[in-house]
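The complex appears here without one of its protein chains, the remainder shown in place.
So, chain A:
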Amino acid sequence: MELLCCEMDRVRRAVPDANLLYDDRILQNLLTIEERYLPQCSYFKCVQKDIQPYMRRMVATWMLEVCEEQKCEEEVFPLAMNYLDRFLAGVPTPKTHLQLLGAVCMFLASKLKETIPLTAEKLCIYTDNSIKPQELLEWELVVLGKLKWNLAAVTPHDFIEHILRKLPQPNEKLPLIRKHAQTFIALCATDFKFAMYPPSMIATGSVGAAICGLQQDEDVSSLTSDALVELLAKITNTDVDCLKACQEQIEVVLLNSLQQFRQDQGDGSKSEDELDQASTPTDVRDIDL
């Protein structure tokens, strides 16, 4: 007999802790430690022989699809990409291992961040059973060893609330700004350009891009875009010009991804059903550029 429980689908979450979010020391500590978790080099130049940048994009896109289909917490995907980049910055890896590595990184990130983590079996199904759960578990240890068990990496998501609460935006606009910023962060994680940027800069740039994008439709900001960038830069101690450049890069990546999306839509090979599953393109569609 199968018993149904109405609470089954509800993931339990802690409420936002005001003591953590409204204490500036937390933000300062995050800014101090964030660089410890950046990949040590641009590994396509100095470490990897077999893996090309487009392969990272392929595996990242796949990982994002899995995370979205499994309704993972927002941080899981960027955190998994952080593990992937840090591993690849140290270990020459053949391309045939790349998908396994991506699965292992999702496995670890999900365990760290989620109430109900992804299972090894499920991740193997997503590789079309090209790897076995046992292999996933063995490689989990390898990745942990190479990352020196430093899993609690700082991600751009850690900064979002700290940034949002210092902006003069009306409260009712924040959920939309947050949602768009999260989408941008995921987009950044798929693009290697951003892999070496400090998470605080990606977070600040994403919030900036989100507000600028939304501004065209509705009045979400009382600030001019220059004043906004300056305020954002001050919050995370980022150089204004770097931040502007970062925000522009995010907008370019968004445009590319929108074009890609329209192409995919145009070729008719993907059903509307599938398009609606992926929350990122759906969100992106809403942004009028």
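A few points about this structure:
Operating definition for what follows: a residue touches a chain if its C-beta (ideal position, glycine included) is under 8 Å from a C-beta of that chain, and two chains touch if they have at least 3 such contacts; residues count from 1.
Operating definition for what follows: contacts and distances are computed from a predicted model.
Only one of "Protein BONZAI 2", "Ubiquinone biosynthesis monooxygenase COQ6, mitochondrial", "Cyclin-dependent kinase inhibitor 1" or "Trm112p-domain-containing protein" fits the UniProt record of the hidden chain, and that name is "Cyclin-dependent kinase inhibitor 1". Among A:20, A:41 or A:125, only A:125 touches the chain left out of the display.
Residue A:139 is the one among A:83, A:139 or A:159 that touches the chain missing from this view.
Contact between chain A and the absent chain runs through residues 2, 5, 8-9, 32-33, 35-36, 55, 58-59, 62, 65-66, 69-71, 91, 94-100, 116-119, 122, 125-128, 130-132, 134-135, 138-139, 141-142, 145-146, 148, 150, 270, 274.
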